[in-house]
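Take a look at the structure below.
What you see is the complex with one protein chain gone and the rest in place.
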Amino acid sequence: MTSPSAPLPADAIEALEEASFLRDTVRAFRKNRMAMVGLAFVLLLVLGAVFAPWISPHDPYRVALDEQLLPASTTYWLGTDNFGRDVLTRILYGARISLVVGIVPSLISLMIGTMMGILSGYLGGRTDFVVMRLADMMIAFPSLLLAMVVMYTLGANLLNIFIALALVGWASVARVVRSQTLALREKEFIEAARANGTARITVMLRHIFPNVVPTLIVLFTLAIPEAIMWESSLSFLGVGVQPPEASWGLLVAKGKEYMFQAPAVAIAPGVAILLTVLAFNFIGDGLRDALDPSMKD
Amino acid sequence: MAETDIILSVQGLTTEFSGDRGDVRVLDDVSFDVGRGRIVGVVGESGSGKSMTALSLMGLVPQPQGRVSARSITLDGQEISRLGPSAMRRIRGRDIAMVFQEPMTSLNPVRRVWEQVGEPLAIHHGLGRRAIRARVLEMFELVGIPEPKTRLDAYPHQLSGGLRQRAMIAMGLICEPKLLIADEPTTALDVTTQSQILRLMRDLRDRVGTSIILITHDLGIIAEMCDEVNVMYAGQLVEQGEVFALFDQPAHPYTRGLLASIPRATEPRAGRRMPSIPGMVPNLAKLPPGCRFNPRCGEVMPVCLRRDPGLTAAGTGSGPGHTARCWLHSPNGGTA
């Protein structure tokens, strides 16, 4: 045969069994310290939210008008709100709603948007036309109004918040994924798959999808804070979570009124949102790098 | 060559990049001269350092990862290797101009062609719009753009690849630079357009006396265009010489291998298989000890694995200016 090729440039051959892309990704992710910190924070938060009734120091709904807007103390670590309720307890309970509202609808709209975007971009033609006009309608329609319509007609509960947020969110995801798919479709490795008689569904799943994942992760980390804020807008307008239930968005919205007397009431849940978003960003960055094979050496 | 006939003299140009995995020396002690009105070729494969030579001379190496040093670089007698960024900016476009490979992306798509081609005049000479426009028109005529008046106001996408590259050359020459560096100026073009652009560059040298450094991977272009040739491999010059000497009596095994392995359109098919250089272009981060070409060389000797031979006279009877970096030609041969 032709000249022997020189040894492998990269020091990549370790003891590798029949490894898959997924397994490589997990391994790479675990090496990323920031991402692991983010993951730990989110896990802690989830645990705190799940076990809130057991670990929170106070009753989140108990009104104590003689203890309004107290500063932080050993009893109330973050002080109390205008009804004398413990802010820390309310944040822990709020996490239950806010985390779910932040993650679930983002995931749903991401899934729908990805599917629609890939189908639209790869199949083109009529599918593309229909999906994109649908997406245009969703984007053109004032989304707050759309969400409110959903909430009014279906009723103000958590499930309906999911539906409303997913309905608003998928279209922009689909647009981004479609344009990526269009670019990928022209790549020679896609053509090579077609030349090999690879089924269309396989091309979409094994070639297109893994290459849009990095974008999806960025979209996801951006969508979480957005969803949390959306939920607070809906709640503020009275169609979302209703007091005395607690969600972070609602806590910030209500706490704003007492900014000068007791800043912690608004700031503490705000910081909770900030930290959560940061944690998701770290996870997102870690995932993005872990999913890039050229970063794995 | 008399001192005054040398427009550019480069001595010991070395460029290093620092990265995650340590420092990589992409240019190693490169020295050459460019005579006034001469076309000097730099030829090499990917990673040879040929484009990096141009960027280093222009002060365009990305900072702060890249570090450029040189014993001396003189442009028309003026030492420029110690100049700071702002002084280099004044030299770029005025004294040294550059033409890049990609005529599609080196023009801004939303600005009219004449404004871009005339920009160096605005920057370096502060000319007004009317004067610039008149000068651009002159330049368009010089570089053979048909219907130059109507092309002035065109946007880049309205010009073909060949016309865009002519416009880029016009931009390069508009301040009458002492030196034009053309980095793969025709690689993105079709052969027929390429021959037009090459002819234009040769004419400009003959008529205007432009000194040109022509960087290319194509030995055909070198043979057609250049007076002198610098062959680069893995960041080093491996052979230098006057073009006829280099093609008639190539001294370095790499040059010989390259000349043997290029397919020729003018000669009948030699056989089923073509001569080729075995192995791969080396990774600059993992260079072999001794001569950098030793893993691919068919004439390798024990000394080649231990020590770099340095550039010495090629000793092929081809004249004093012909040098090669090879133990076969080193005065004390393989015995050192």
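Per-chain numbering from 1; labels A and B assigned in written order.
Assume contacts are C-beta pairs under 8 Å (C-beta built on N, C-alpha and C of every residue); 3 or more make two chains touch, one makes a residue touch a chain.
Throughout what follows, contacts and distances are computed from a predicted model.
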Name the omitted chain as UniProt records it, choosing among "Peptide/nickel transport system ATP-binding protein", "Electron transfer flavoprotein alpha subunit", "ABC transporter" or "L-lactate dehydrogenase complex protein LldF".
"Peptide/nickel transport system ATP-binding protein"
Out of A:Ser56, A:Asn211 or A:Ser233, only one touches the absent chain, namely A:Asn211
Just to verify: which one of B:Arg21, B:Arg82, B:Arg207 or B:Arg273 makes contact with the chain not shown?
B:Arg273
Pick out the residues on subunit A that sit against the missing chain.
1-5, 8-10, 12-13, 16, 18-19, 21, 187-189, 191-199, 202, 206-207, 210-211, 291, 293-294, 296-297
Where the unshown chain meets subunit B, residue by residue
45-46, 160, 162-163, 190-192, 194-196, 198-199, 202, 217-224, 243-244, 247, 257-259, 261-270, 272-278, 280-281, 296
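Methods note: only the chains that are shown with their structure count from here on.
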Dist(centroid_CA(subunit A), centroid_CA(subunit B)) in Å evaluates to 50
